[in-house]
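Sending over a structure as structure tokens; questions will come in a sec.
The complex appears here without one of its protein chains, the remainder shown in place.
Just so it is clear, A and B label the chains in written order, and each chain counts residues from 1 on its own.
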Amino acid sequence: MIVADRKPIEEIIEQVKGLRSVLVLGCNECVTVCEAGGKKEVGVLASALRMYFLQQGREVNVGERTLERQCDTEYLEEIRDSIDHYEAVVSLACGVGIQFTAERYPSKAVYPGVNTCFMGAALERGVWAERCQGCGNCILATTGAVCPVARCAKRLFNGPCGGSTDGKCEISKDVDCAWQLIVDRLKALGRLEDYEKLCPIKDWSTDRAGGPRKVIREDLRS
Amino acid sequence: MRLNYPSSVRIIRVPCTGKVDVLHILRCFERGADGVYVVGCREGDCHYQSGNFRAKKRVEQAQHLLDRIGIGGQRVRMCNLSSSDAPLFVRFAEEMHAVVMAAGPNPIRAARASQKKASAPSGAGLHP
Partner (left out) sequence: MSPKTPSKLEKVLRAGHLAVTSECGPPRGSDATHIVHKAELIKQHVDAINITDNQTSVCRLCSLAACIRLKLMGLEPVLQMVVRDRNRVALQSDILGAASFDIHNLLCLSGDHQRFGDSAQGQNVFDLDSMQLLQTVRRMRDEGKFLGGDAIQRPPAMFVGAAANPFADPFEIRVPRLAKKVAAGAEFIQTQCIYNLDKFEKWMELVRDRGLHEQVFILAGVTPLKSAGMARYMKTKVPGMDVPDDVVKRMAGTPKDKQAEEGITICVETIQRLKAVKGVAGFHVMAIEWEERVPEIVERAGLYPRPMLQ
């Protein structure tokens, strides 16, 4: 899923401090799972903002709403009638949802309430780790399903580098060396001889480097 | 035991402090409470295993937030005792009372009061 983290409240206050009304808009999917922007987090932020504003001597109308997703127009339509009660929106969805909301309501200021971090999963409650960078051309078949693009700090395709120590990356003891993981996985699969195959030069044109991307499925278009 | 504790204390019962969410704590302050203390079982004695540990973390979250919006994190606290320890309950209540008296009234109440004054109708009796 997309993993995001709450923005510090001071940053959010800086964005909305001059407003008289603001809608805190949550999302029921990824940001709910990583406890950054779901209904509960919306409630907490809204309550904190109300108290902040009251202390500034202003009664600000802080609305609360959590949509199923902010990356689908049908759900964004649900606030079509109520959004005009608010000067601006603080969206706690991921960067996709924030932008989609703004595209749907272009004359409404939409501010981010979270920092969108990466595509990853929970290792345990409260700890999420990156697993995918969306390079657009998946090579997991050759590396025993461990991704060197997302998990190697140098995204080496023929790693490890000389800095790998005790299975950890040179940048931090908290980061696994992806190539140690790949070697271990190939061993477990009985395919260690695959290690010597030279991985060809990557075509990064399907990655961010090639420009903003689209997936088009003609068979699905009406 | 019929011990006395400060009359300013209002008790809200929950089946386990693990049920208390950050949001519940914030809403108390939003409604004008001057202090909130979350009283749970002693650590290691939680009937539901770890509810009181979760509560402790949530109290810390709330303290952090309240500090940053100017209410004051010292107004919320986690206390642990066994259900039969009435004297300890009283002591916690008195300590909390003292902390709140030192911190002063919840600034929200004053803010709301001056809001009302500001938007109070003039003699003509118009509704705002």
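As a convention for this text, contacts are C-beta pairs under 8 Å (C-beta built on N, C-alpha and C of every residue); 3 or more make two chains touch, one makes a residue touch a chain.
Given the structure is predicted, the values throughout are model-derived calculations rather than measurements.
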Which displayed chains the unshown chain touches: A
Checked against the full complex, the residue among A:Met1, A:Ala129 or A:Leu156 that touches the missing chain is A:Leu156
Among A:Asp81, A:Glu124, A:Glu196 or A:Asp219, which residue is in contact with the omitted chain in the full complex? A:Glu196
Residues of chain A (touch criterion as defined above) contacting the omitted chain: 153-167, 170-171, 177, 180, 183, 195-196, 198-202, 204
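We adopt the following convention: only the chains that are shown with their structure count from here on.
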Across the complex, what residues on chain A touch chain B? 8-10, 13, 40, 43-44, 47-48, 50-52, 54-55, 57, 59
Provide the residue numbers of chain B that touch chain A in the complex, in ascending order. 21-23, 26-27, 29-30, 65, 68-71, 107-108, 111-112, 114-115
